[in-house]
Every structure is written in C-alpha cells, then in structure tokens.
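Notes follow the structure.
The complex is shown incomplete by one protein chain, all other protein chains being positioned as in the whole.
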Amino acid sequence: MSSVFNVQFWAYVGVIAGIYGILAYSLQLQHGFCGLLNFGQVAFMALSGYTMAILVVKAGLGLWAASAAGLAVAGVFGVLMGIPTLRLRADYFAIVTIAVGEIVEYLASNMTSLTGGAAGSINLLGPQNAASYDGAWQDAVSRVQSWLGHAIGSAATATVATMAVVWVLLVLVALAVWFLVRSPWGRVLQAIRDDEDAAAATGKNVFRFKLQVLAVGGVIAGLAGLLFAFESATISPTDYDPTITFYAWTILVLAGTTSIAGVPLASVVFGILFAGVLFFTFPPFSYLGSADRSYLQLMIVGAALILLMRLRPQGLLGNRQEMLLG
Amino acid sequence: MADAGTSGEARAEGGDVGGPLLDVRAVGVTVGGVRAVEHATLSLREGAFASLIGPNGAGKTSLLHAISGFYRPSAGEIHFGGRRIDGWPPHRVAASGLVRTFQRGRVFARLSCLDNMRLGARDHPGEQFVANLARPRARRRREAEVTSEARELLAAVGLGPKADDLAGTLSGGQRKLLEFARALMCRPKLVLLDEPMAGVNPTTGRQVMERIAQLHAAHSLTVFFVEHQLDVVMAMSDHVVVMAEGRVIKSGPPEEVRSDQAVHDAYLGSRRRREAVGRRGDEALAARAPGRDEAGLR
Amino acid sequence: MTGLLQLVFDGVVVGAVLALAAAGVSLVYGGLRIINFAQGDYMTLGAYVALGVSSGLRLGMVAGVAAATLCTSAFAVVLEPVLWRPLRRARAGVLSLFVTAVGLSLVLRQGILFAAGGGFQQYRVDAYSAWQVSGLRFPTEEVVAGAAALAAILTLATLLSRTQLGKALRGLADSPELTAISGIDPDRLAVVVWALAGALAGLSGVLLALVETSFDTNLGWDQLLTVFCAVVLGGIGSTYGALIGGIVLGLVMELATWSGFAGGVPASYQLVVAFVALVAVLLVRPTGILGRSRIL
Partner (left out) sequence: MTAPSPFLVAEDLVAGYGEADVISGVSLSVARASLVAIVGPNGAGKSTLLRALFGLLPPRGGRVLLLEEGGSALDVTRVAVHRRAALGMALVPQLDNIFPNLSVRENLELGLGLRRPSGEQLAEVLELFPMLAARAGTRCGTLSGGQRQMVALARAMVRRPRLLLLDEPSAGLAPSAVEELFDQLAAIKVNGTTMLLVEQNARRALSEADWAYVLDMGRNRFEGPGPSLLADERIAELYLGGLAGAPAG
C-alpha cells in the first residue's frame, strides 16, 4: 500500500487527473461554450490512441507522426459523427453519443486483426510477438526528467516528468480554449448555445459551427487519448471505458461549465477524491476486508460528489448568476 | 441619417419603385399536423413598407417562419430578390439579406448586449475557423468596425448604457429592441418583424417604428411587419396584407383595406358581435355567482 | 418459424420489463429534469430486496416482488426531501443533477455490494418449469414476469391518461411553475414522481432477475444504456413513448438473433443492435416514436 506521503503515487494521480482535465476541456468547449451534450467523448480518445499505436507498430511510422495522424483521425471522426446526428435535438444527440462510445469500444475488442482484440495493443503483431509503441515517448520523458533533475534533484522521477509534460499540455489546451472562446468564432458558438434559432436568424450556419466544434473537441480528446496510451505503455479496449467520459463530465461540472480556470482545480479535487479514499485504512475501515473496504471507498466518492453538487451546484468556480440566466 | 420628412416622401413612393423583392406564391404551411397557412400569395416591391395583419390563428407567424426558412412550406414557392428560397435553411435566407425577428425577442442571454450586436455583423473573418487563426489583422480590423457600428446602433435604440450587461438581464421589451438592432447589424434588404411593438411600451414602440421608417428611407430597406396596433399599421405602412384562416384575403394600400367589408368582418369585428359576446359572458358569470363563496378565506 | 415465434415471445417479455424501468426514467426526466443515472441501481436494489424477502425470510416470490416494488419506491421517496428538493431549491441545472445521480449510482451499487457481496444469486424458483405449446417453450417465470410487467404498463398508462394526478404529472413535465400556479404543490408531485419511478424500477429489477434466472449487483447497471435507449426510442419526455420504446427494443434485440436473419447476430452484439436500431429510428424520426416535433 502506498503512503499518503509517497511522491510517486501522487505524481501518478497527477498524471491521470491531468489527462482527465484535458478531456474535460474538450467537453467544456463543446458543452460549456456550444451547448452540445457529448457523452461519448471517450470514443475520440480510443480512436486517436489506437490509430497512433497501429501506425507505429504496423506501419512503422515514427511516434510523433503517428500521434499527429491519431489527432487528425479523431478530428475527422468528429465531423463524421456529427453529419448524421447533429440534426437531432440536444437530448437525443446526447444519448446517441453514448452509443457511439460503446460501439467504438466494441469494435476495438472485436476487430482483432486490426486492433489486437480484447488483449489490446500488445497483441498487434500476433500473440507470439509483444508489440510496443512508446519508445520515443519514453526517450522524451527521460529528457524532461534530466532537465527537471537539475531543478529538483532526485524527486524528478519518470512519473514526475510525465506529470510535468501532461500539465504543460493541459495549460496549453486551456490557453487554446481561452483564445478560441474569446474570438469572434467562439462568440458564435456561445450564441448557438444560448439560442440556436436566433443564431440561424442572424445568418450563422449552426450546423457548420457544430461540426467544427465537434472536430476541435475531438482533437483535444484525442490528445488525452494519446497521453493515456503513452502513460500506460499498452492499451486495450477496456482502458477506454465509457465511464471515463462521465468522470470528465464530473470534472467539468465541478469546475463550472464555462470556467476555464476551474478545470485544473476540479481535476485536482477529483484526483484527490478518488485517490484519497485509498488511504482510508484507519479504523473503522481497517476492520473491513479489502473487498468491503474498496466498496466503501467508492461509496464515499459517490457521497462526496453528491455533497459537492449540493454545496455548489454551479461548480467550484462557476458563476451562479450566469447559471440562472435563461 | 435621413430626417423624418424625407422618410415620409420615400415611403409614399416606396410602393411604386422597383420590381418584386419578395414573391410568395400559393404557399401552404403545416404545423404539427395542422394546416396553418393555405395557399397564401403575396408580393412585396423593393422599398415597400408593408404590414401583415389578421386575427389570431390566421397563420401570420407561420407564414413568417416559412419565408425566413424556419418552416419548410408544404406547397408553393417563395422567391426573394429573384432567387427561389423556399427549402433554404434559415441561415442562408438570412445571409441573402432577409432577416427576421421573433415574437418573444430572442437574444443570446449569456452574452453581453454588445456581443449580441456584434453577432449580427456579416462577413467577419474572425467567425471563420481558419481565418480567425490565420488572419489576425483582418479579424481585428473588422472587429473594430463592427464594435463601433454596434455601439452606434445600441445607442440609437436606447440601450447604450446596457452595452456591457448580459442580455439575459434585460426586460422583455428591451430584448425586443436589442433583437431588432441586431437584425439591422446584418444590413438586410428586407426585415420581417414579428410584432415589433407587442410587449414594448407605446413610447418606445413608436420610437422603434420611427427608427425603422428612417432606415427604410435611408437604405432602401424593405420592411414587412406583423402588428396588431392598427393605428400604427394604417398610419405607417404603404401596403397592408390581411390574412384570415390561413389565407390572404386582401392586399393593398391601407385606405383600400380599411374600407373592405370582408376585412372588417374577419378582423376588426363588428361592434354588434362584440356586444353579443359580452352579454353572453355577463349572463354566464351572473348565473354562477352563488357558487362563489366556496373559495372563502380560512 | 417456431424459432421466430419463440424470439417474439422472449422479446415481448424482456421488452415489457425494460419498458417499466424506462417509464420511470421518463417520468423523472420529464417532471424533474433529472437524468436518473441511478435507475439501473434502483433495479438492482429491487432484485436484492426480493432476494432477501423470498429466500432470506422464506416468504415466497409473490411477497418478494411486492417488497421489491414497495421498498425501492420508499427508498426513492426518502431521497426526494433529503437529496433532490434542496437541489431544486438551489435551482441546480440539469448537469449538476446528473452528476448527483452519478454519485448516487456509485453509492447505491457499492452499498449493495457491501451489504450483499459479489457473486451470482438465484431466486428459489423452479427454473425448469415451463409450458410447452406446439414446439414453443414458455418458462413459468417468463410468463409470470411478462404478465406482471404488462399489467403494470396498463395500470400506469391508465393512471396517466385518466386521472387528475396523471394529468398533473404530464403538466409538470411541461411547466413546473404553471403547475404551482394552478394550486398543485410541486414538492408533493415530486414525491409522487419518485414513488412511481422507484416502484417501476424495483418491479422491473425483480422481474428482470427472474427472466435472467441468475444475477449479480451489476444487474441494473448493465441494462442502464438499454433503458435509456428505450426512452429515446420512444421519444424523450413521453412516458407512453418509453413504454412502447422498451417493448420495441426488446423485440429488436431478440429478433436480431434469429437465424433466418442473415444467420443471426451473436447475442453479445445485442447492445450494438439496440443502438443501431435507435440511430436508424432517429434518422427517420428525429424525436423518437412518440416524441413531439419542435414548434417554434
């Protein structure tokens, strides 16, 4: 069992929280600023992760080129998903996106010759030949690690370096979202969010803007998917479980749906919440068996979510007055 | 901006100059399985200042939705500026210079009034995803233009001090003003106004109508508005279209419409009928008066 | 041909059971704007209550079904003033309510695991008793579950269309404020909504467990997406639609496995089939089977 004061453990929590935070930004752009309810965002993560892994292992592409291709596929998929579904009303669209998330996971585990099937990317070259794709990533991380080593000494482990990279990317994504929503383009998105008909009546092609925001959000989610794949060294369909999307939604709602600064804060709170309960090993928790204790820990996570929503329905940094405007 | 005098002259001529700008031919509209508009035909000349009147449920708003692309007509054709526009999506209709407002005054509630106005502007490179990133200078230049134009128009409708407030904090009437001003930001050729004065106090309503009249004169703007305030309709419009039960029953200059018996019966209602209704109401209420004590205070 | 008829029967039974849970989701979303992510776990709760009463207390399956319905309903009702009412007062948005439901779902599922443990469970019923009619096999518990579900569907439909309370519930879906102006206590209606939704979930859960013969704590959670699909298929906000959507979905999922249909889809594909059916319907009718089209 890890200790509360174990830097390695918390750095790992930081990596995961950062990746979820990036995913939450993709939802923020789509929902907070354009009103789209997308519950299948994990599909974009899976697509870019798998595209990257397959291109590196099977096509021999370099990791960075393959990663760029993964992001592009995620963006294009946003457009492809949007064309038939965006004409649906918001709540119908939401449920269909859940379906998309499920189907992508399903295809990943069944198209064995392409994806390695249920065993995941390690099976990409067949059962006798373990495949890996993350060599270039490991090199990059160790370079960052050595830079960090100059600054913080032995605390700069590989995990800490990974965390630094993830959070730098998170900040870049935040800045990109910030720039986009303050630009005239982002203004149109917000108009669509507030009143689609009125936006159409002022000559805005609502459909096109929504396709664009699905593509851009898809790319951001794709980035989260890549980091997820890098961090875990091998991916399988269950890694891109649909519940990941709900975790990202939880972070977004915790943050306040239009609060860009709220997302990192909410990611940290979320990470501490999920990881923190692992340290509930003192009495009365210590009297329980490990299975029972893990049930209870997740119950506490659920209860904490309920409590947070009860105390701040507008999110940690959300604007209450804005939330109430029709 | 032209003063009121020239606007009056331009309006007098408005009905006579130019070819048909809007041509609605035998249009039918079905809403939720109900036939709301049936075989409606009308045409507006460029520069016209026309109004659409008719009893409630006559299909006026449905026709407006059809012209602006929000409803797809089940029959007929709509031509605007020589092009057939029925079946076009609303944004394409709007971009072609035919801009409408809504009965309820629909604004972007979580954006500032100024941003609402800026959204009305056309040809903004910043609204194109690629140009927004690739041509920052063009974006900034257009943004500055749009902003000053927006402030001017906001001031003109009396919302200048509200520029930085969220539109969702405006009252119902103020929202309609903002919406109208936003429509003008598009520099439209034709504006369709759905009851511009309903929910706006008469003083402001008159100012709005005067403002519309001025712009009408100054920019060869064609105006087509649904309105119930007959004194305004008759005084201001050079052409009146009357609908009843989904059909256009009369179309012509105000004085001609005013004297038409069919219009009178369908719309204005004869005084005798009203009195009959009133009396029936009195009797109905008098009959049930004894039962009223049941809702007593406890 | 008998194979097809057998699938139709199975489909109607499963569909009717899912329809109950879907109607609960629809009532809660329509009236309270809560996407009840915990509906699946309410179903599981019902199945385990029935297990406790019928097997644990040895009171028999009928008592088990009744207890499942009542206890789940009571649980849902208790949460209304404790959990949902304060959020309503704070005018929490759809998403805050949704995240709360996600939290509740986590608490419930883990709570049931904590109390009942992992592992598969079975009711004390004869799993092999069945009626045989000209080559078709009607297992007793499926017949009973199907009949109970259909009876509940008819009762609910009558309640909604014929009674003043039912009209008030539909009115609540249209405008809560206007319901209050009309003199109806919205808090009391919310209690009714939860009582109905809980009862429907509990009943649906125990019947589903009967049909599936063995179950664990993921019983309802695994069906949640299917239930949501049924709601959307029928038309969001229309409880009648949810009832129809559930049955249609049950039929589609069973019939897809028919060998006469391109060799039949493997049973593990059923969820994908459900989604494909949903998307196909939405492309033709963007608001589901009974959903209202938008009027400006």
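Should a chain be cited, it is by its letter among A, B and C, assigned in written order, with residues numbered from 1 in that chain.
What we mean here is this: a residue touches a chain if its C-beta (ideal position, glycine included) is under 8 Å from a C-beta of that chain, and two chains touch if they have at least 3 such contacts.
The structure presented is a predicted model; accordingly, all values stated were derived computationally and were not measured.
J.: Touch as defined at the start, partner being the missing chain; which of C:Leu4, C:Leu165 or C:Ile289 qualifies?
T.: Per the contact definition at the top, the residue touching the missing chain is C:Leu165.
J.: Looking at B:Gly54, B:Pro90, B:Gly126 or B:Pro188, which makes contact with the chain not pictured?
T.: B:Gly54
J.: What is the set of subunit B residues that contact the non-displayed chain in the whole complex?
T.: Considering the whole complex, subunit B reaches the absent chain at 31-34, 53-58, 61, 103-104, 169-174, 177, 195, 198-206, 228, 230-231, 267-269, 274, 277-278, 280-282, 284-289, 291-292, 294-298.
J.: Across the whole complex, list the residues on subunit C that are touched by the chain not included here.
T.: Residues 164-165, 167-168, 170-171, 173-175, 177-186, 237, 292, 295 of subunit C touch the chain that is not shown.
Operating definition for what follows: only the chains that are shown with their structure count from here on.
J.: Taking a step as a move to a touching chain, how many steps at least join subunit A to subunit C?
T.: So the least number of steps between the two chains is 1.
J.: State, to the nearest whole Å, the distance from the C-alpha centre of subunit A to the C-alpha centre of subunit C.
T.: So the centre of subunit A lies 30 Å away from the centre of subunit C.
J.: At what distance in angstrom does the C-alpha mean of subunit B lie from that of subunit A?
T.: 45
J.: Touching at least two other chains at once: which residues of subunit A meet that condition?
T.: 197
J.: Using the touch definition from the top, which residues of subunit C touch two or more other chains?
T.: As it turns out, subunit C has residues touching two or more other chains at 296.
J.: Which residues of subunit A touch subunit C once you look at their complex with the stated criterion?
T.: Listed in rising order, the residues of subunit A that touch subunit C are 31, 84-85, 87-89, 91-92, 95-96, 98-99, 102-103, 106, 197, 246, 249-250, 252-254, 257, 291-292, 295-296, 298-299, 301-306, 309-310, 313-315, 323-324.
J.: So in the complex, which bits of subunit A are touching subunit B?
T.: That would be residues 183-185, 187-188, 190-191, 193-195, 197-207, 212, 216, 258, 322, 325-326 of subunit A.
J.: For subunit C, which residues are in contact with subunit A within the complex?
T.: So the residues of subunit C touching subunit A come out as 83, 86-87, 90-93, 95-100, 102-108, 110-111, 113-114, 118, 225, 228-229, 231-232, 236, 271-272, 275, 278-279, 282-283, 286-288, 291, 294, 296.
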